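What follows is chain A.
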Amino acid sequence: MLHIVNKSPYERNSLESCLRLATKGSAVLLIEDGVYGATKGGNFEGKVQAAMADVKVYVLGPDLSARGMADRVLDGVSVVDYGGFVDLVAEHSNCQSWL
Partner candidate 1 sequence: MPMVEVAGKEFEVDEEGYLVNLADWDENIAGYLAQEEKVEMTENHWEVVNFLREYYSEYQIAPAIRVLTKAIAKKLGPDKGNNKYLYELFPYGPAKQACKIAGLPKPTGCI
Partner candidate 2 sequence: MKIGVLVNEGPYTHEASDSAYNFTKAALEKGHEIYRVFFYHDGVNNSTRLTEPPRDDRHIVNRWSELAKQYSLDLVVCIAAAQRRGIMDENEAKRQGKDAHNIAEGFRISGLGQLVEAGIQCDRLVTFGD
(Lines give C-alpha, C1' and ligand atoms only; values in the text may rest on other atoms or scores of the structure.)
Protein backbone atom coordinates (compact mmCIF):
# COMPACT_ATOMS: atom_id res chain seq x y z
CA MET A 1 0.00 0.00 0.00
CA LEU A 2 1.12 3.54 -0.80
CA HIS A 3 0.42 6.33 1.67
CA ILE A 4 0.56 9.91 0.41
CA VAL A 5 1.09 12.72 2.92
CA ASN A 6 0.81 16.35 1.83
CA LYS A 7 0.87 18.18 5.17
CA SER A 8 3.78 19.56 7.12
CA PRO A 9 4.11 17.49 10.30
CA TYR A 10 4.58 20.78 12.16
CA GLU A 11 1.11 21.95 11.15
CA ARG A 12 -1.09 18.86 11.13
CA ASN A 13 -1.04 15.29 12.36
CA SER A 14 -1.33 13.66 8.91
CA LEU A 15 2.18 12.18 8.95
CA GLU A 16 1.77 10.86 12.49
CA SER A 17 -1.60 9.29 11.67
CA CYS A 18 -0.18 7.81 8.52
CA LEU A 19 2.76 6.25 10.33
CA ARG A 20 0.41 4.97 13.05
CA LEU A 21 -1.72 3.15 10.47
CA ALA A 22 0.86 2.11 7.88
CA THR A 23 1.49 -1.61 7.93
CA LYS A 24 4.99 -3.05 7.72
CA GLY A 25 6.27 -3.06 4.16
CA SER A 26 4.13 -0.21 2.91
CA ALA A 27 5.42 2.96 1.29
CA VAL A 28 4.99 6.58 2.32
CA LEU A 29 5.34 9.38 -0.22
CA LEU A 30 5.69 12.94 1.06
CA ILE A 31 4.45 15.66 -1.31
CA GLU A 32 3.54 19.37 -1.15
CA ASP A 33 4.10 20.69 2.42
CA GLY A 34 4.53 17.08 3.49
CA VAL A 35 8.13 17.16 2.22
CA TYR A 36 9.26 18.93 5.40
CA GLY A 37 8.74 15.61 7.15
CA ALA A 38 11.61 14.11 5.18
CA THR A 39 14.24 16.67 6.11
CA LYS A 40 17.15 16.68 8.53
CA GLY A 41 17.54 18.65 11.72
CA GLY A 42 13.89 19.10 12.70
CA ASN A 43 11.86 17.61 15.51
CA PHE A 44 10.42 14.88 13.29
CA GLU A 45 13.75 13.47 12.15
CA GLY A 46 13.83 10.79 14.85
CA LYS A 47 10.26 9.74 14.31
CA VAL A 48 10.64 9.35 10.56
CA GLN A 49 13.94 7.55 10.92
CA ALA A 50 12.36 5.10 13.37
CA ALA A 51 9.45 4.53 10.99
CA MET A 52 11.86 3.65 8.18
CA ALA A 53 12.54 0.35 9.91
CA ASP A 54 9.05 -0.72 8.78
CA VAL A 55 8.09 1.48 5.84
CA LYS A 56 9.88 2.85 2.81
CA VAL A 57 9.82 6.65 2.65
CA TYR A 58 9.86 8.66 -0.58
CA VAL A 59 9.75 12.40 -1.14
CA LEU A 60 8.67 14.35 -4.21
CA GLY A 61 11.73 16.19 -5.58
CA PRO A 62 9.93 19.09 -7.27
CA ASP A 63 8.18 20.00 -4.00
CA LEU A 64 11.42 19.67 -2.07
CA SER A 65 13.36 21.92 -4.48
CA ALA A 66 10.59 24.52 -4.59
CA ARG A 67 10.94 24.89 -0.82
CA GLY A 68 14.74 25.13 -0.80
CA MET A 69 15.05 21.86 1.11
CA ALA A 70 16.64 19.65 -1.56
CA ASP A 71 19.98 19.55 0.28
CA ARG A 72 18.47 18.40 3.58
CA VAL A 73 16.87 15.07 2.73
CA LEU A 74 17.09 12.50 5.49
CA ASP A 75 19.39 9.56 4.82
CA GLY A 76 17.43 6.59 3.56
CA VAL A 77 14.64 8.66 1.99
CA SER A 78 14.38 8.30 -1.80
CA VAL A 79 13.70 11.37 -3.94
CA VAL A 80 11.31 10.82 -6.87
CA ASP A 81 9.92 13.07 -9.61
CA TYR A 82 6.31 13.02 -10.91
CA GLY A 83 7.13 10.02 -13.08
CA GLY A 84 8.41 8.26 -9.96
CA PHE A 85 5.17 9.23 -8.19
CA VAL A 86 3.23 7.52 -10.99
CA ASP A 87 5.44 4.44 -10.72
CA LEU A 88 4.82 4.23 -6.97
CA VAL A 89 1.06 4.37 -7.56
CA ALA A 90 1.33 1.65 -10.20
CA GLU A 91 3.58 -0.59 -8.08
CA HIS A 92 1.34 -0.62 -5.03
CA SER A 93 -2.06 -2.28 -5.08
CA ASN A 94 -3.86 0.67 -3.45
CA CYS A 95 -3.19 4.14 -2.10
CA GLN A 96 -4.48 6.45 0.61
CA SER A 97 -4.04 10.22 0.74
CA TRP A 98 -3.78 11.58 4.27
CA LEU A 99 -5.45 14.91 3.54
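Per the selection procedure, all candidates are chains of the complex that A comes from, given by their letters.
Operating definition for what follows: contacts are C-beta pairs under 8 Å (C-beta built on N, C-alpha and C of every residue); 3 or more make two chains touch, one makes a residue touch a chain; residues count from 1.
Worth saying up front: this structure is predicted, and the values here are computed from it rather than measured.
Visitor: In this complex, work out which of 1 or 2 touches chain A.
Guide: The touching one is 2.
Visitor: Contact residues on chain A for candidate 2 in the complex?
Guide: 4, 6, 31-33, 62-63, 81-83, 85-87, 89-90, 94-95, 97, 99
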